[in-house]
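If you scroll down you'll find the structure; I have some questions about it.
For this view, one protein chain was removed and the others were kept in their places.
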């Protein structure tokens, strides 16, 4: 208790609050730009933290992380540019809603859902971190494989127009994921002596190509066909946090926050699938599953609350075990270590006030995220008032330099353009692009882990069903698959 | 608007790609250490599955009679059908050129050119027949392109410390 009081004193000083807010703002801006990731934003600010006390420095970096995730949702909503893989699920409903002229409403729901998700994960982080971390450790290769199979079932759920075409799109993603040095034997697959492909197809160029570039290419065509949208008609009076509308879906909010936090806590599970899993279960529980994908608030609530709950979740194994799940938490952990603080169980006993200070700073960062977006929402929506032909050219420019900035490698830009063309045609013929991303994210997890699991079991496939967590995931995956097929059939029968 | 013949064509393109991936996968080593799966297993399995599903999808299209039906054109189109296609091709080509010239010309020059040409192409193609092109707007656009590319360059390189390609003249 004394530690908590001391920690409060460490956070609530005006200069500490100021840097947390500043970090959040910078994260928001960088997160909204395609290609610039949370990890890059944190790495940028890292040197500034060397001279700060630990809680102040970590608070700034946590603010940056929260801001970057939130910023990614802004560009996903307005322009169909998912800043991170985890905001892909947000584009599914928020972008159609924005296209209907309700960008303010879509953002308003995003803001509230993100805040709830973020705060929920902060509570879980400060109360339940050690047991959740222990649960995460029970994930071995077999469990990761089962989890990725569970994730792949979502392909059936996000391919609403034609199941077969959706599956083809998902498999295309899986196939592209096999490009590069194979993860277990080190064999080159489809690399053609191209150095940039040695570690496989980089996810960001694929993401930005499939969503943003393909969307602009479609907009170019629509521009001449009269175009279904007139951005300037966006209703500004909707542009405020939509508290009641969002909290009405409290069940979705709660379950998505839980899923986001737990999936986020499993290191390397592709935290990004958390928002897809939440979207999927919200659709299954919903009374109106057919509205998902058309600009339905429930879909936005599910994806966004889960998306931000992932942040708190990802901090759990990093702080309690010293295991960063992905790039952004890895840079955060580097920041902690340079401060001379070694994450892990000893952090709780040796540096109580610091760890609680970090928890409180994370809360504060979420509040700043809410406030900055609250004041910024009208400005965000105004982006859409830029004349369409200018906007299209500017989006393409940001995509090109953002993707170039990822690795300072022009090859990634070509890759993005290739994915842009692919995505355009996949959308045009109703295959869809979300399944491709799922395949790309989950393919490497599925393949490397099943091969590791079989290496450890000496070729015995029964490990998948004798280990309880793995068995549960596989059973639930099978049940979900049948449920989705049944739900689809029920929806399509009356029409045919 | 129903596009069915081109749908069939797209199926064939994907099928050819899957076939190519499958054929390449036969050159991968198919033996695996310790009873695990070989590096060739997943590429082969996935590309075969794609090919099978595409065939099923095509057969279903044939049975439903939609696969080879004539494309119906969009009645509401305000401009000739070739204009959007031309615009699409021009923007795509421009993007490729932008990527090719990004490093040789440096960020600022290539971006200013890209922004200018991209907006100009769309404007020219969408203008009504007989409209002139006012010089003032061309100059405005040129100025806009130059200012935006310099401003973004400064924000990225000074603000975000991201190294963008330069040609080494006056720091751009």
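Some observations on this one:
Each chain gets a letter, A and B, in the order it is written, and its residues are counted from 1.
By definition in this document, contacts are C-beta pairs under 8 Å (C-beta built on N, C-alpha and C of every residue); 3 or more make two chains touch, one makes a residue touch a chain.
Simple rule for what comes next: contacts and distances are computed from a predicted model.
The complex includes a chain that is not drawn, and of the options "Amidophosphoribosyltransferase", "Lipoprotein", "Monovalent cation/H+ antiporter subunit D family protein" or "Xanthine dehydrogenase family protein" the UniProt name matching it is "Lipoprotein". Per the touch definition above, the residue from A:39, A:239, A:253 or A:450 contacting the chain not shown is A:39. Residue A:338 is the one among A:8, A:338 or A:475 that touches the chain missing from this view. Although one chain is not shown, part of subunit A still touches it, namely residues 39-40, 42-43, 46-47, 50, 136-141, 181-186, 188, 193, 195-199, 202, 267-268, 317, 321-325, 327, 330-331, 334, 337-340, 342-346, 406-409, 411-412, 444, 448, 452, 455-456.
Please note the rule applied: only the chains that are shown with their structure count from here on.
Averaged C-alpha coordinates put the centre of subunit A at 24 Å from the centre of subunit B. Contact residues of subunit A toward subunit B in the complex are 30, 36, 40, 44, 162, 164-165, 167-168, 171-172, 174-175, 178, 182, 184-185, 187, 189-190, 213, 216-217, 220-226, 389-390, 392-394, 396-397, 400-401, 404-405, 408, 410, 413-414, 417, 420-421, 425, 428-429, 443, 447, 450-452, 454-455, 457-460.
If you check the complex, the residues on subunit B that touch subunit A are 3, 6-7, 10, 14, 18, 21, 24-25, 28-29, 32-39, 42-43, 46-47, 49-50, 53-54, 56-57, 60, 74, 76-79, 83-85, 87-88, 91-92, 95-96, 98-99, 102-103, 107, 111, 114-115, 118-119, 122-123, 125-126, 144, 148-149, 152, 156, 160-165.
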